[in-house]
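Before I ask anything, let me first share the structure, which is written out below as structure tokens.
A single protein chain has been omitted; all remaining protein chains appear in their positions.
Right after this comes chain A.
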């Protein structure tokens, strides 16, 4: 569960994003859309305590903006997972995927089946023996999600999780996320510039412009209000 109120993200004196209220309940998917520089990614970073911010952010019961570094690291490592545009870059190049996952599980004192987590995202467990450069972008994306599940994540924050993938692989990654929402009540907050994509999966769409929330749409969307989002961005 993610609850945000009166959030302001700052770089020095410059307010990069301001979000009055935002909630993502278990099993929900909420998308933030907006043009580049509109404050989407800054908001996501602030939610995990990775950017200077004021206001209130609660994720899985943790008061993010007032938590200590240890508590934050625990939150980020297990309950809340960040899935980036190119997760391959974040994996240590000389460590096999299996060793990496085993180490993460041990670090957080979690006992979970790595094979099961891999299968949950439709990955062959044999890939655990590979190095990061030996898997494709789509596989790396799903591995990041598998890792999150193995660690028992309740919340996934994703920054353009499929924009580096071709549409056929994107469809597979989205299907995995949809299934996890239904089966494990996973909450997903996704930043994307692909309005068409998020309009097919999100319960709500938050539209940002120049650091401000300029509108929130609720499913089911009408064609008219979706098309108006392009206008709001232009």
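Please note the rule applied: contacts are C-beta pairs under 8 Å (C-beta built on N, C-alpha and C of every residue); 3 or more make two chains touch, one makes a residue touch a chain; residues count from 1.
Here, contacts and distances are computed from a predicted model.
> Determine which name in "Peptide/nickel transport system ATP-binding protein", "tRNA (5-methylaminomethyl-2-thiouridylate)-methyltransferase", "ABC transporter permease" or "Sulfite oxidase-like oxidoreductase" the UniProt entry assigns to the undisplayed chain of the complex.
"Peptide/nickel transport system ATP-binding protein"
> If I consider the whole complex, including the chain that's not displayed, which of A:21, A:67, A:201 or A:214 touches that chain?
Answer from the full complex: A:201 touches the omitted chain.
> Which residues does chain A use to touch the chain missing from this display?
Its contact residues with the unshown chain are 33-38, 41, 85, 122-124, 136-139, 160, 163-172, 174-175, 178, 193-197, 199-201, 221-223, 226-227, 230, 233-234.
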